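Here's the structure we're looking at; comments come further down.
Missing here: one protein chain of the complex. Every other protein chain is in place.
Letters A and B mark the chains in the order given here, with residues in each chain numbered from 1 onward.
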Amino acid sequence: MVAGVLFISLVITLILNVPVGIAIGLSSLCAIFADGRLSSLYIVQQLVTSADSFPLMAIPLFILAGELMGAGGVSKRLLNVCNVFLGRFTGGLATVTVVLCMFFAAVSGSGPATVAAIGSMVIPTMLEKGYSKSFTLALIATAGSIGVVIPPSIPMVIYGVSTSVSISALFMAGFLPGILIGVSLIIISYIYCKKNGWKGDEKRYTIREKLLAIWDAKWALINPLIILGGIYAGIFTPTEAAAVAAVYAFICGAFIYREFDLKSIFGTIGNACNTTGTTMVIIGCATAFTRILTIEKIPDMITSGILNFTDNKILILILINILLLIVGCFMDTTPAMMVLAPILLPVALQFGVDPIHFGIIMVVNLAIGFITPPLGINLFVASRVGQSSLETVCSGIIKFIIVMIIDLLLITFIPVISTILPSLLL
Amino acid sequence: RTSSKYKTQEEVNLIFSNVTSNSAKEAGVKFQELVNEYSDGKITVDLFQDNVLGDDKTVAEGVQNGDIDIAVCSTSSLSTLNKDYYLYDTPYLFLNAQEVYDIGFNGETAKEMLNNISDLGLKHMAMWENGFRNYTNNSHPIETPADCKGQKIRTMENPIHLKAWKAIGANPTPMAFSELFTAMQQNTVDGQENPLGIIYSNRFYEVQKYISLTQHVYTPYVVLMNPDKYNALTEEQKDIINRAMEEATEYQLKLSAEEEEKGIEEMKKYGCEINTLTDEQKMEFQKIMEDADVFGVAKASMKNPEYFDKMLEELNSYREQEGF
Partner (left out) sequence: MKKVLNFLDNYLEETLCVTLMSVMTIIIFIQVIMRYIFHNSLSWSEELARYCFIWLIYIGVAYGCKLMKHIKIDAALKLFPDRIKPYVVIIGELLVLVFAAYIVVTGIELTYKQWLFGKTSPALGLPLQYINLAPVVGFALVVIRQIQAVWYRVEHLHDKKELEVE
């Protein structure tokens, strides 16, 4: 009964255009009234205690680091490096875009942030060189989703916090899957560009020019090394790494590249704060929501439901993937991860799936959710950055979704892609 | 609000929040079964293991607010709520488990002090065992305080623990528990300190070579209940709950000791070096901590510091009796 109240009120509030976090909060509130065992203080108590977590603080700090990198001129120099090396090949700019997204992903923990930062730089150039609008925007929306697969990654932080799996280990595990997705995107763009005759840059760069570009970008290139090197050399925890990255990006932008003034710094940090507030309220309310689900024993019911249906590991993993893909169409990554990780992990564990591997499966699924309509945040951001309609972006997205699903299947059924690095290096 | 929610009823359902330690989880199941048996199924327990309803602080607040009926929590996480629990954070106050059971849990002072939690809207039900905390690291066995010098050790966020480790010369570093395993793997920290049950069940022995049985702090669990819920029970129902809790507690303490033995064996098999400290060696640690006035800090942190002195007195006469 309570479960019904919970889900129906959630759907109604979402349809009534209530923000996702508040909708989750309102439906929890309805459930509390229906259940009668919980007190009215429950939600506000969870709002405070769920936020009182050091690992979760990695989220605002990675958001801040990404914003500062974008605004401080760090990303621009990375673009230059990629272009000098890769711009010449067929579909050169497309390759540059994907590689740049992978680079940026290594400092940003968010998919939409990656799209916004890279898109604003490369979209005008790509259109100018004759790439079609739908291809360009769809490519950037897709490549941006690598932002959550290559570490650092906000959904991985959420998965780690809600299932007590090590965040650093998850970060390590995301590397190869992120590179796999990047490479597959480069391949599909190459094929597509060849078909359409989109050539690369005419200009050949000399070695001297290449070295100069690297030299000019040296401070930008060091940032990912600081973040990931620092975490894996045991110098700091993911949260501390994020703070260091933010301070570093600030120093680059303010003192080395001198692209910040007081006003733009204020605005940049303000942007990060806005993203933090809108994301974290979802986490606070979703914690209350998930615990109400737990008290109502809904995860147990789902688990036994799935287990009654089949006990074949492959089939279960496919079912979970389908469930996550469907959820990803309608739900944002953060609440989906928040609500589903504690429900699905126990099922996966029963079948001997490694918890780190399962985390990566979930992250990749939800990364696909960034580009599946109707709710695909990367699609929205790409259309806004590219100043065109959502339909234009969507018309080019299908081939990329198919490629991503192939990658997902590889990642799901070849666990070693995810587990080899943590087991070798940790 | 309380009136409608807490009326006396023939059928009672209890929301029970439990921790992750094995012995506590099994004792939780035991309690659930016993209550069910003694009440002919009239009292049911919804058992939530592994802190799925929140961490210790969150569930204790939940018991206060009436969202959770019974909760098991570590006293260390609740010492900011009930400051008298700081007593149990004092290093080398108790020297062995038996004196904890006899004096630390069931002595005159302990009983009075523990029941005081009713001032905070909580009913004290029982003390369970988490165990003595021990030091693990990767570089060498710990035998003297000097062995800890400069070691980056992950500790709980607790002023007494921090003060004690600083006095020993270590570099205590608070860190989220979920990051601890990887942090030890990568040497972000040199070591950590926890009861054997936790060291074993979280597989810390895979990344820590040396387990030194320093037994510096005895960490208990406390079982708390919502008093309104309890008071709404009939006398018969109260008896059932109390009886089941008593038996589950006995079972838990026994199991905890067994599990420590088993854990030591398994970790030795895995290849860990486990060393025991003699009483004289422990005294060296105690001496430094006493010199740094760690007892004083613990006492000053308590709401009723007089319990500290009373407990020490009781302990001393107990030790005399036992010929210590």
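Going forward, a residue touches a chain if its C-beta (ideal position, glycine included) is under 8 Å from a C-beta of that chain, and two chains touch if they have at least 3 such contacts.
Just so you know, these numbers come straight off a predicted model, no measurement behind them.
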Q. Among the options A:69, A:272, A:293 or A:371, which residue touches the chain absent from this view?
A. A:272
Q) Pick from A:85, A:205 or A:330: which residue touches the chain that isn't shown? A) A:330
Q: Quick one: say which of B:143, B:157 or B:284 touches the chain that got left out.
A: B:157
Q | Candidate in contact with the missing chain, chosen from A:2, A:139 or A:282 | A | A:282
Q. Which residues does chain B use to touch the chain missing from this display?
A. 64-65, 79-81, 120-121, 150, 152, 157-159, 162, 171-174
Q | Residues of chain A in contact with the chain not shown | A | 13-22, 25-26, 29, 40-41, 43-45, 47-48, 51-54, 56-57, 60-61, 64, 235-236, 239-240, 243-244, 246-247, 266, 269-270, 272-274, 276-282, 284, 330, 332, 373-375, 377
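As a convention for this text, only the chains that are shown with their structure count from here on.
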Q | Complex interface listing, chain A residues touching chain B | A | 36-42, 45-46, 49, 53-55, 160-161, 164-169, 232-238, 291, 294-295, 297, 342, 426
Q. Hey, which residues of chain B end up touching chain A in the complex?
A. 1, 5, 13, 15, 46, 48, 52-55, 57-58, 61-62, 65-67, 175-179, 181-183, 185-188
